[in-house]
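These notes concern the structure reproduced below.
Just one protein chain is left out here, and the rest sit where they should.
Chain naming follows the written order as A and B, and within any one chain the residues start at number 1.
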Amino acid sequence: MSDVTTDTVQLPAAASGASAPRYADAVRYAAPWIAVAVAFAVLPMIFSSGSALTTLSLMGIMIVFALSYNMLLGETGLLSFGHAVYYGLGGFLAIHAMNTVIHDHLPLPLFLIPLVGAFSGLLFGIIFGSVSTRRAGVAFAMISLGLGELVASSSLILRGFFGGEEGVSTNRTKLLHVFGLNFGPQIQVYYLIAFWCLVCMIAMFAIRRTPFGRMCNAVRENAERAQFVGYNPQVVRFMAFALAGLFAGVAGALAAINFELVNSSMVGAEPSGLVLLAAFVGGIGNFIGPVIGAIIVTWLEVTLSDMTDIWQLYFGLLFIGVVMFAPSGIAGLLMMHVPLWRARAYRPLSRLVLTYLIALVPALATLAGLIAVIEMIYHRSVKASDGATISLFHVTLDTTSVVPWIAAIVLLIGGFLLFRRTWPVVGAAWHDAIMYAQGAGKKK
Amino acid sequence: MISRFTTAFCALAAFVVVALPAAAEDSVKIAYVDPLSGGGASIGEVGLKTFQYLADSVNANGGVVGHKLEIVAYDNKLNAQETLLQVQKAIDSGVRFITQGNGSAFAAAIEDFVTKYNERNPGKEVLFFNYAAVDPVLTNDKCSYWHFRWDANSDIKMAALTNYMKTRSNVKKVYLINQDYSFGQSVRKGAREMLGAKRPDVEIVGDEVHPLLKVTDFSPYIAKIKASGADSVITGNWGQDFALLLKAAADAGLQVDWYTYYAGGTGGPTAIKQANLADRVYQISEGLPNEPYAPAQEFEKAFRAKTGVSLFYPRAVNEIGMFVKAAKEANSVDPVKVAAKLDGMKFTVDNGGEGFMRTDDHQFFQPMYIANLGPLDKNQPFEEEGTGWGWKVTGKIDAQDTLLPTSCKMNRPS
Partner (left out) sequence: MLELVTISTLNGVLYGMLLFLMASGLTLIFSMMGVLNFAHASFYMLGAFFGFQISQFVGFWPAFFIAPVLVGGIGALVERYGLRRVHKHGPVAELLFTFGLAFVIVEIVQMIWGKGPADYRVPPSLNFSAFTAFSTNYPAYKMFELLTAIAIFAVLLMLLTRTRIGLIIQASLTHPHMVAMLGHNVPRIFMLVFGVGTGLAAVAGVIAGPALVTQSNMAGSLGPILFVVVVVGGLGSLFGAFLASLLIGLVQTFAVSVNLSIADVLQPLGVAAPSGGALFDIWNVTVAQIAPIIPYLLLVLILIFRPTGLMGTREQ
């Protein structure tokens, strides 16, 4: 699922040979998606505890949300700080729909509720998009911020719709039961989310490859030039915005089903910032980037706060780190290696991976030292009254004695210096691999 | 060293996906779900310290029916969905008792979740102990058999407050200012109703709501209070909304009596002292350190020595005390049996006096105190936040006089 398009010119083939290449093509296109579907189906059997299922469900929701955000940022170049508005409004409309269905005994199964979210996202995407997409760039970002704040604040005024502080709650088991599924157990909810996640992923991937998707890319690169070609950038942006809203609404509906509770925090700055982080850390230039980012950020969100009180600091540092050193995100870093793989430069590639592993060791040491220093400073300055010792990575450290401090600083500085020493090694291996790949290419 | 770190990393990764076996078989855990990071952390940490102190003292006295009591902290990040996530994690790691208090919205989410969970998972019931979320709806329309509330809800507090104000002849014009959310709204509605019934001669000259935790400059509001000619202000404001309100009042030189719910919260006494409002700020609460009841005062002294903060939650003492008593009476830590014993239990509360957990709605009724903050005399040993001023009791209301009807229709297990 890379960004590189291969232009294959299909000449009309003889009847006998036509079916074989098309069949192979179909398998090639479908195979990754089938693999994903199988993975979704099998994951809960590996990770079967209650909180693992909840985490997987959250990841599914976040994947849809982050991919929808990437339609704006990665595809069309629109940086939005208020995308959670469509996510949250999708959730609200979905939960009101669920309550109406329950109240009036309508024959609508829970399974189809994400469509309500889609409708809501599209509706509000069109309404707000018509004013937001008149401008691009920083002005657009500011409008999105302002709109986001407006909707978030008005959630406390329009109490009927937003349910005030407590939000709106529902009971997902009270909808029509189909095939004996009441969606009480989390595993059933997981499969519902996984299904819709797959559908949305396929849909967004497909949109990406349509001419419309390509025009979005064009508008992102050079709006003026796109105008010369004959497309109105504003219309393109508007359509992209509405579609992004649609999928964000689906994500919101899935969240409403998962938590059976929607409140005004879902339209606010927090989820907007989180989806931005997820998309960016994963990589906005690739389809798979937001997926990776969503998985990582969800995992961090769930587990990091158990390990440390200052998880927000680590989020911020992660964000800055990615912006400064890897602005193409994790997916971007991975995709850099694709040309090597395609050129079948396996041996240089494996040597490269080996150098990565060698460089990883001092990198981890530096990281451990940094974390230790930060945690100890935090403990000394804020929580000194809790006692002198903290437990880090299952190691007990006494913050009042000098030893852990020295050890941490040594790890930090020594690790960093060692890490720097490995850079030329990695660089040389990379250079070799590239040379090999280019040479192999030339041979062909 | 590297391998230790890599193993540690792997262990951490495994932590996520594999439910850890419950810690030592003989410990019963209570999950404390409240904000421990970000804006609400200062309040969340005080509660956590309180519960950990109580657990330590319970364990020093033999534990809960022989089991060790353990408090497990979960950070809800002031977010309802996050709260539910943390509760789910707690349940997965073997916790059967959840306690929470900061934020009625989150309490409502937990109550709803626990009710649904118990319905969908018979035999694995969990209980929800609410120690500070005061929205009346939690023991009225949204009540649940599995929820127990130890804090008098905001209507009960308003009833007690207005009973006190009834006796104060200098109250003639009252101004209401509250935060615009469910709690603030219930304060102002309660104040209008109850004051109107008990003192029809009192004029309510203003009824203001402002957005929650967003206002940085309260001087316009103070100007309005002054313009109205009020002599007393009723407010449910807490946190920075209270501190800034009082600061603006001090700046403008506003001289009125303040009847509050949460003036004693972190930063409150400091703001009152800075505003120089000796003996003019009243607070309704269920227990105060300067009340002459020796066991409470000893507890307060030991508590302050160990944790460095005042006991802001005497109700937590009642909660844990009643939990231990219920477990002893049931001779088990099974939630269903404990709940059956808590239902209707009578208890001698932290500050002396009798309280009881009403069976109709699982609301705990206890003696309430009105106190004001000011300079202390020598038999009042406890001051607040280094200001030198402390809370002095000016009125006490017995539990029986705080009763209010309820609309709760609970589904009791058969």
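Note that in this section a residue touches a chain if its C-beta (ideal position, glycine included) is under 8 Å from a C-beta of that chain, and two chains touch if they have at least 3 such contacts.
These numbers were taken from a predicted model, which means no experiment stands behind them.
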Omitted chain's touching partners, listed by label: A, B
Sole residue of B:243, B:281, B:296 or B:316 that reaches the chain not shown, by the stated touch rule: B:243
Contact partner of the left-out chain, one of A:206, A:323 or A:435: A:323
Candidates A:37, A:112, A:377 or A:409 - the one touching the absent chain: A:377
Option from A:134, A:177 or A:344 whose C-beta touches the chain left out: A:134
Chain not shown: contacting residue from A:36, A:145 or A:333: A:145
Subunit B residues that touch the omitted chain in the full complex: 38-39, 41-42, 45, 180, 208-211, 213-217, 219-224, 226-227, 240, 243-244, 247, 251-253, 266-267, 270, 274
Missing-chain contacts mapped onto subunit A: 73, 77, 79, 131, 134-135, 137-139, 141-143, 145-147, 149-150, 153-154, 157-161, 273, 276, 280, 310, 312-313, 315-317, 319-320, 323-324, 327, 374, 377-378, 381-382
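FYI, only the chains that are shown with their structure count from here on.
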Partner subunit B, residues of subunit A touching it in the complex: 46-47, 49-52, 54-55, 58, 153, 156, 164-167, 169, 171, 173, 184-185, 255, 259-261, 263, 265-266, 270, 299, 302-303, 305-307, 309-312, 361, 364-365, 368, 385, 393-395
Touch list for subunit B against partner subunit A, complex: 1-2, 4-6, 8-9, 11-12, 15-19, 36-38, 41, 74-75, 77, 79-81, 84-85, 88-89, 91-93, 104-105, 108-109, 112-113, 116, 120, 135, 180-183, 211-212, 307-308
